Structures are given as structure tokens and as C-alpha cells.
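A protein chain is absent from this complex, but the other protein chains hold their places.
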Amino acid sequence: MKQPIKTVIKPVFSSALVALVAVLVLQGCTHVAPYQRGALSKTEMGWTPDHQDATLQKHIYFAKEASSGGAEAAGGGCGCN
Amino acid sequence: MGAPCQIRLPATSLGEAEHLAAPLINEVHRFEAKYSRYLPDSLVSCINQAQGTPCVLDAEAAAIIDYAAQLYIQSDGLFDITCGILRQAWDFSRAPGQSEGVIPSPETIQNLMPYLGWHRLDWHNPILTLPEGMQIDLGGLVKEYAADAVAKCALDLGLDCGLVELGGDIRVFGERSWPIGISNPTNPGQSLMQLHLHAGGFATSGNYQRYFLHQGLRYSHILNPKTGWPVVTPAGVSVVGDNCLIAGSISTLALLMGEAHCLEWLYEVGLPFLCVFNDGRVVNEFGV
Partner (left out) sequence: MTKTLKPSSKLLALSAAAMALPALVPQAQAVAPTERTLSYRYTQYNEMGLDAASVSKINADQGGGATQRYDIDINQYAFSTPVGDHFALSIDIQDEVLTGASPWTVVKEDVKATPSDTSDDEVKLVMSGATIKEHRTDASVATTYFYSTGTISANLGFSTEDDYESTSAGLSWGGEFDDKLTGLALGVSFSDDTLNPEEGAYKGTVLQDKVGGWLNGSDPVDGTAKKESVSGFFSASRILTPNWIVQAGVSYTQKSGHLSDAYKANDKRPAERNSYTFNAGSRYWIKPIKAAAHADYRYYSDDWGIDSHTIILALYKNWQKVQIIPSLRYYTQTSASFYSIDATDTTQYNYYADDHRLSNFGAITGGLKLVFKQKPVDWIIAGEYYASGADMSLDKTEDETEHPGLLKYAKFTFGVEHRF
């Protein structure tokens, strides 16, 4: 059995920063001109192509699992958790 | 404009499309009326007939002349809006495949050379003074710029997206990509490839459009202002750029560089391109 009451704060920010820095370091490698962004402008290349589906998924997983949140605006709570 | 043109816009009916396109077609006509050297009342004709008198240009025309000056500098003098005078020696008016053209005598060309050269005219924005006997031809850039201007006009009118093609030079605008077919310059009926263009310009320059054959050699209408002779150009160069004017300038300069130096130039510039040589060799840097 686990010992209750221990507080753990993982060094998540350090790993996050490493990844962010990795992304930013990639800058300057290539230049993609506006006229080359045809594929990128397609709706299915968006971060959230289906807004309603994403809202519902977030709500369902919030009710079934212990994790929530992410790099997006958080909504309100519900009595489900 | 002496070449087939098209404007593509999304619309629910032909009537609506015609209604939307009407002001855009007017814009094309405005460019033709202003910059064509064939129309006697055009601004260009007016400049060419000034016989040494200074002409005061409006902001748009002045900006085009400024851009032409920049093209002259960046191409080390190969792109020169004054070299139209050489047409008095070289006759490209006959259709391809017709009887052989006549090579002008060296004297004919030598006699024209003093009337040629950007450095000889006096340009102090907005005042342009052409020495007597000289003329300008904005053919290498106005058509391309007009495609951009029509696209701007459409955006200003609130249209979301569309395609403007003026004689093979294309500008697309808005959040949509458009398929563009490229035909084989050595066999215009045959399609070489297709690419999808999104918010940018596409232009093609080639020697298949106007040329003459002499003793089996294909002389292009692209003339070297330094020698007065046609350039042995690649068969065709297509370039994609942020706008049609840039794409057209780069493809025109590639032709001026000739078969020997065009690839070097195109790689140095760094825009996506497709170059077809007279022997049929194709260098495709469109990435498709």
C-alpha cells in the first residue's frame, strides 16, 4: 500500500523548456514563403479542426481521468469530477 | 493585352461571377490603356514621343520605373527597358514556323546602339527625360504587375479568394490553393506538370512564344542590350514568388542570363522554379 500524503512536484518545466528551446532553435533553418503554404492552410492541418468534437472530448476525459488542461484556454468545471 | 487572360472567382452563378469580375476587367483595361506601347494614346507612347521633353509621371508609373531601375541594377544591366529599339533591326512579328527570318547586318545593330541603355536616360522621380530617338518598353513587367494589381483590387472589393491570369502570368490570392498546369515549352500541347499555388505569383518566360528560325537556330525575342543580339535562352522558365511581379522578373532575368547561366542565377535567387532546356532537359525545383 502506498503511503498517503506525499507532495510531489515534478520538474516538468525544465523538460518543457528544453522542448520549447528545441522548437525555437529550428528557426532559421528554412524559409517557407506564403505561396508555399497551400497545404498548411487546409482546415484538416489545423490544431483543432473540429471545435465541437474537441470540446466534448475534453469534457468526457475530464469526467473519466485525473488529468486535464493543456496549452489552450481552460473552461469551467462540472459536477462530474 | 494581346494574350488570353482569365479571372477565376468563387460565385454561385455565372451572373454573379460576371458582376464581381467587371471592375477587375476594367482594371486590366486600365493597365493596357496606360502602358501599352502599341496604343498611341498610352502613357508609354506619350513618353516615347516626347522627343527629349521631360515627362512628369504619376505615383504608380513612377514606382514601376523605380522598379525597372532596380531590375537593371540587380541584373547587371541585362534587363533594360530601353532595348525595345532593337526591334527595328530584329523582326519577331512573323509567327513561329513561317519563313526564315533575316539576320540584321552588324551595321544596322551598331547604328541603333547609341539609342539604347538605361544609363542614357534621365530619371529623377517623378520626372523622366528620354533623349531624342530613345524609347521605353515596359512589356517585361507591366503584365505581371497588372495581375498583382487586379488581385489587390479584388481584395479591396472584399472578395475572399481568386486567380488572375494575364497571358500565362498568374497571381492567386486568399485562403485557397489553385491548381496550375504547366505545359511543355518545346511542345505546348503537352502538359508537363501541375502544381498547387497558394497566395502568390507564378510566371513563365520562354522563347517558344516569339522567336524566329534562321539556318536551324532558334533566335528568341529576348535581346541582350549589351550586344544587341538575341540570347540563346532556355526554352522556358517558370518561377513561383510572393507576387507575380517578382516571379515574372526572376523568370525574365533567367532567360536573359541565357542557357549557360540561367541555372546559376535561379539557384542564387532561391525561388522555386522549373527550367526546360531546348534539348528537352528539365530541372524541377518546385518540390512536386
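Labels for the chains are A and B, by order of writing; each one numbers its residues from 1.
One rule holds in what follows: a residue touches a chain if its C-beta (ideal position, glycine included) is under 8 Å from a C-beta of that chain, and two chains touch if they have at least 3 such contacts.
Note that the structure is a prediction, hence the values are computed from the model and not measured.
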Left-out chain, listing which of the shown chains it touches: A, B
Residue in contact with the excluded chain [from B:Glu32, B:Asp80, B:Asp148 or B:Asp169]: B:Asp148
Given B:Leu86, B:Val231 or B:Leu245, the one touching the chain that is not displayed: B:Leu245
Residue numbers in subunit A that touch the chain omitted from display: 1-10, 12-13, 15-16, 19-20, 23-24, 26-27, 29-32, 34, 36-40, 42, 44-47, 49-53, 55-56, 59-61, 64-81
Hidden partner chain, residues of subunit B it touches: 59-60, 63-64, 66-67, 70-71, 73-74, 145, 148-149, 151-153, 155, 160, 242-243, 245-246, 249-250, 267-272, 285, 287-288
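In the analysis below, only the chains that are shown with their structure count from here on.
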Interface residues, subunit A side, partner subunit B - complex: 33-39, 41
Subunit A-touching residues of subunit B, taken from the complex the two chains share: 172, 175-177, 196-201, 240-242, 271-272
